[in-house]
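One protein chain is absent from this view; the other protein chains keep their places.
Let's turn to subunit A:
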Amino acid sequence: MAASSATMFDLSLLSLSAPGWGGVMLGGFVRSLELAIGGYCLGIVLGIGGAFGKLYGGPILRDLLEVYTTLIRAVPELVLILLLYYAGTDAVNQLLGLFNYGPVDINGLVAGIFVIGVVQGAYSTEVLRGAIKAVPPGQIEAARAYGMSPFQVLRRVTLPAMLPYAIPGLSNLWLIATKDTALLAVVGFSELTLVTRQAAGSTKAYMMFFLAAGVLYLLLTLVSNVVIGIIERRARRGMADPV
């Protein structure tokens, strides 16, 4: 009994060099981070476009965006990831086939970022739409009255002014993005969770490896929370405290 529990928590298995799996796990962690950052940024870009489309777009665009956000938010991320992962890579290959290129192997990282970005885009559309609506309309009208072009209004007034309202929602989305990367384990992308499962499966030290991965995710969350706190304080400077 004692021997088995000793192997179960044999910390040398976590060492960074070859017999240990620490290096592999850190590699997986880095890939999770890349996925989360890439997907989150893509999601914000989609969200800004979506929010402006929903607020200022024509009727058809608005309805289409409504369908997009409703569908994405009603279907489990796992199902979306499977659908988009296969459909996305398939679509690219079909497109290449149209132009007489052979099928290519889509980089898993790019496909993963695309999938997470599309899912995040739907949520950040709603967050940003709410934030833009919270900007006093007089500020935007004033910017227009100054003769700024729509893009200048966006860059100089709307985006900076909505930031304090958007940050709580956006930081929530960042935390969701870091955790959603784990779902890509199901399609076989070797990010932290899948790598951990492989390490655990081949050493039989399940508990230790999953706990180690949990610590990594938790550290990411806690560090993110600190950084978010700093950003939020900076974005809210000069504003009255929320009651």
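Here is the rule we use: a residue touches a chain if its C-beta (ideal position, glycine included) is under 8 Å from a C-beta of that chain, and two chains touch if they have at least 3 such contacts; residues count from 1.
Following the convention adopted for this analysis, contacts and distances are computed from a predicted model.
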Next item on the list: Write down which listed name, "assimilatory sulfite reductase (ferredoxin)", "Electron transfer flavoprotein subunit beta", "C-type cytochrome" or "ABC transporter permease", is the UniProt protein name of the chain that is not shown.
Entry: "ABC transporter permease"
Note to self: One chain isn't shown here. Among A:Q120, A:S171 or A:T196, which residue touches it?
What the structure shows: A:T196
Item checked: Touch with the omitted chain, as defined above, among A:G23, A:G97, A:P150 or A:G214 -> A:G214
Margin query: Out of A:V75, A:A134 or A:V227, which residue would touch the omitted chain in the full complex?
Written below: A:V75
Check: In the full complex, which residues of subunit A touch the absent chain?
Finding: 1, 4-5, 8, 59-60, 63-64, 71, 74-80, 82-83, 86-87, 90, 175, 178-183, 185-186, 193, 196-197, 200, 204, 206-207, 210-211, 213-214, 217-218, 220-222
